[in-house]
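Just dropping this structure here.
The complex appears here minus one protein chain, its other protein chains still in place.
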Amino acid sequence: MSNLTSRQPWAQSSATFKLQLAIVSTIPSVIGLLFVILGNLDFSIGLIGVFLPIQVLTVAAFGWRKAKRRGLSDALLIFFTIFFSTLVLVLLLSVLGSVIFEGFKALSPHFLYENNRYVGTTTSLEYGGVGHAILGTLLIVLLTTIAAVPLGIAMAVYLTQSQSKMRGVVRTVTQSLAGLPSVVAGLFVLAIMQFTHIERSGFTGALALFPLMLPTVARVAEESLRLVPSDLRMAALALGAPNYKAFFQVILPAAKSGIITALLLGLARVVGETAPLILTINMNNTTNLNPFNGPIASLPTYVYSFLGSNYSSSQQRAWGAALVLLIVVGILFGSARILSRKKSLKTKPVKKAKK
Amino acid sequence: MMNATGTASTLSAENISVWFGERQVLQDVNLVFPANQVTALIGPSGCGKSTFLRTLNRMHELIPSAGLAGRVLLDGEDIYDPSMDAVDVRIKIGMVFQKPNPFPTMSIKENILSGLKLSGRKITDADELVETSLRRASIWNEVKDRLGDQALSLSGGQQQRLCIARSLAMNPEVLLMDEPCSALDPGSTRRIEETIQELSASMTIVIVTHNMQQAQRVSDQTAFFLADENTPGGVVEFGSTENVFNQPIDPRTNDYVNGHFG
Partner (left out) sequence: MANEQKTGSPEVSKRKLSSGPLSKGDKWFFRVTSISANFAFVLVALIVVFLFANAWPTLSSQGFSFLTGSNWNPDAKHPVMQLGPMLWGSLLIGFTGVLLAAPMAISAAYLIVYLLPKPAARVATTIIDLLAALPSVVIGLWGIAVFTPVAVNWAKISNQLLGWIPIFHVKDPNAAFTDSPFIAGWIVAVMIVPIITSVTREIFSQMDDGLINGALALGGSRFSVFRRVIMPTSSSGIIGGILLGLGRALGETVAILYVLQLSFKINFFSLLESRGGAVASWILARFGEASNSEFHGLMAAGLVIFLVTLAVNMLASFIVNRAQPWRKN
C-alpha cells in the first residue's frame, strides 16, 4: 500500500489540500441541513436557497485559491457535473425506491397468481392479484416477439452483410421508427382493425407492440453483428463459403450473446407499453389464455386501470402491479447486461493475441 | 479423396488495373507466378500490392466500389469469367490474412474442418485431414493433445499457423499470404517462413511482405510495386529475387531495397 503511493507521487496530495476538500464538500450541506432542521425550513428551499449558493461560493473560492481563474472554472465544472449527475441518480432512486417500497405492501404470494375475478375498486388486498395480467402480458409479448425478432435480425443482417447502397436509408428509417410514439402504434392497429373488422384480442395488442419492438431489436442486433471483426467474414469467404454459410456458421455464433441481448432489450422495450394496449385490447379481470379471442389482461393496463381509482386499495394494487412489472423489466435488463458483460470478457484474449 | 499434397498451378495476371470508385489504384500489372515457386510482392505502403493480392482470388470484389480490368488466369482459365463461381476460385486459391483470424467460436479441430463445411464439401477422413494439415503448417506437435480447445487459447503465432493449416485443409493450388508475419514475433516469423519453404513443394505461393530480409529468405522471384503521388500503382521491376535485390535495373528499386525510402 505504502509502496504504491510512494510510486505514484501524483497521487499524494498534501494533508491540508485533503482537509480543504473535505471542508468544501461537507460544510455547505451541513449548513443547509441545519437551516432545514433548526429553521424548520422546507427541504427544497433549503436545497435551492441555502445549500446551492453556499456550495457554489465555497467551490469557487476553493478553486480560486488553488489556481486562480483556471482553478475556479475547473472547480465549477466539476461541481456542476456532480450536482446534475446526482440529480439524475436521486430521481432514478426515487422512482425505484417508491415502487419497491409501495409495491411490497401489496405483494403477497396470492397477489402473483390469483386473478381479479371478484375484485372491485374497494376490495381489500387479501383477494385477487395479477396472475391473469402476468399471463396476458407474456402471451401478448410472445406473439410480438415471434414476428419482430426474426425480422429485426434479418434487417440487421441486411445492414451489416449486404453491400447495397440502400443501407443508409434503411438505417435512417429504422432509427426514426424507433421514435414512433407508442400511441400512434396503437392508432395504426386500430385503423387496420377498422378496415379488416378484426375484433380486439391479445393478438391486436401484439400487433400494436410490433412496430415498437422491431427497431430496438434491429438496432441492437446490428450493433452486435458489427462487433464481429470483418476479418472473420473475409476468412470464411476466402475459404470458399457462400455468404449465408459464412453468416450462419461463423458470424452468428460469434455474435450470439449480442443477438440474445437484442431479444431481451426488445422485450424490455415493449413489456411495459401501456397506450397501444389501451387502444387495442379489451381489459379483462379473469384469466384468458387465448390471445386470439376475447378480452385479455396485461400488467401495464392493470396499473393504468387501478390508478384511475382513488380508493387506497386500488392504488395499492397499482403499485403492486408496477413492482411486478419492474421486476420483469429488471430481470430482462439484468440478463441482457450479464450477457453483454460476458461477451466483452470473451473478446479480451483476442486483443492480447493480436498484439 | 483429399491428398496431402495437391498439384500446384501456374497463376498469371494480365493487364490488371484496379479502381476504388473513380480512383485508380493499380495500372496494367502483368505478373506470372509459376507453379511451385514463391513470389514476394514488395513495395511501400499504399502501392496497391495487397489490393493486387486480393484480385487474385476474387476477394477484391467484396468491396462495394471495386472495379477491375484485365484477366487473371489459373492454368489458362480466366477466374473472372462470368461462368466461373467465385466460391470455386477461392477454394482453389487459398488466402492467409495479415492478422491471425481463427474462428473464435470453434475449436482447433473445427477450425481446420471449417473450410470444408463452409464450402459445403464432404469430409471423408476428418482426423487424418486435421493431422496432415496441422503437420504441414508445422503446428501439429504443439496442439495434438488439445484439438478440442478453443482456437483463441493459442498464442498469436500459433493462431496464424492454425489459419495456414485451415487453408491447407482445402488443398489449394495457390496460397496467397498478405503480410502473414507482420503481427508476429521473430520466433513465430521464422517458423512460418520455414513452413512456406516446405509448402512450395506442393503449391504456388504469393506473399506480400514489408520485410526485405523475409522476401530474400523465402522467395524465388520478387515483384516491386510502386505508386507515385496521385498516380495508380504498378510494377516497377519483376524478376528473380536474386536479381531484384542484388542487381536491380531500375534505380527506384535500388533505393527501396537498400532502404533509402519507403
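Here the chain labels run A and B in written order, and each chain numbers its own residues starting at 1.
Heads up, the rule we're going with is that a residue touches a chain if its C-beta (ideal position, glycine included) is under 8 Å from a C-beta of that chain, and two chains touch if they have at least 3 such contacts.
Predicted, not measured: the structure shown is a model, and the values here were computed from it.
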| item | value |
| --- | --- |
| Hidden partner chain, touching residue among A:45, A:60, A:112 or A:138 | A:45 |
| Of B:32, B:69 or B:126, the one touching the omitted chain in the full complex | B:69 |
| Contact with the hidden chain (one of A:84, A:104 or A:118) | A:84 |
| Absent-chain interface as seen on chain B, which is shown | 15, 17, 19, 27-28, 30, 58, 60-62, 66-70, 80, 82-87, 226-228, 231-236 |
| Residue ranges of chain A at the interface with the undisplayed chain | 42-45, 48-49, 67, 70-71, 73-74, 76-78, 80-85, 87-89, 91-92, 94-95, 98-99, 102, 151, 154-155, 157-159, 161-162, 164, 166-168, 170-184, 187-188, 191-192, 194-195, 211, 214, 242-245, 247, 265, 268-269, 271-275, 278-279, 300, 303-304, 307, 315, 318-319, 322, 325-326, 329-330, 332-333, 337 |
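By our rule, only the chains that are shown with their structure count from here on.
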| item | value |
| --- | --- |
| Distance between the centres, which are taken as Cα means, of chain B and chain A, whole angstrom | 48 |
| Chain B residues touching chain A - in the complex, by the definition given at the top | 57, 59, 62, 64, 87-88, 90-91, 94-95, 97, 99-101, 103-106, 114-115, 117-120, 152-156, 159, 163, 166-167, 170, 183 |
| In the complex with chain B, residue positions of chain A that touch it | 163, 165, 229, 231-232, 234-242, 245-246, 249-250, 253-254, 256, 346-347, 349-350, 353-355 |
